[in-house]
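Mind having a look at this structure? Questions to follow.
A protein chain is absent from this complex, but the other protein chains hold their places.
And now, chain A:
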């Protein structure tokens, strides 16, 4: 055992300093933190595999299992004649599909996953006072509540006024609406297909997704100018 730790120190000196790392932050260094037999997760090399595996959507567990079994064989027994068959599910680099291809397919897949008609509905979202724009895929959400939740996370000072159970604004009650708009809360508005700016929540969710071209989160007081038009449109639609 003593010999092993001596070797260990030796290689910690020489090996660590110069090896290239691609581990996740805090991934540690060297081979293993301790003895060879441990199949720990806490080392830079494993971190590299993690990084790669995440990118490739490979299941880390399966690969680790395979890798660790191999390592045990190599470092402890070293008497293997045959290579252990790989685990049924994902093996590194198999099937042999180039990373470039994997990445392109993954991007296309995620874009079309929630798609209505197979395409994504990305719209720009701006918030008054925020220094950046964001983009959201409206097809990722199933209701106004979902959308508000996501917007809230993106723009943390954004808070939504009260909505009914479906997230639709109760525009039929003019006084409620005026309360909301007079507050300092931010209010989500959107530009529809006709180029008009509307308050979000005035139409059923699916119709909104189909007609929304961009989103703007503005101060309640600024949105007041929209209210009469919004009410008009509501009346026209209902």
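Side notes on the structure shown:
The rule we apply is simple: a residue touches a chain if its C-beta (ideal position, glycine included) is under 8 Å from a C-beta of that chain, and two chains touch if they have at least 3 such contacts; residues count from 1.
We take it that contacts and distances are computed from a predicted model.
Looking at the choices "Protein TRANSPORT INHIBITOR RESPONSE 1", "Septin", "LYR motif-containing protein 2" or "Guanine nucleotide-binding protein subunit gamma", the name in the UniProt record of the chain not drawn here is "Protein TRANSPORT INHIBITOR RESPONSE 1". Seen from chain A, the chain kept out of the figure touches residues 7, 10-11, 13-20, 22, 31, 36, 45, 48, 52, 56-58, 70-71, 74-75, 78-83, 85-86, 88-102, 104-105, 108, 111-112, 118-119.
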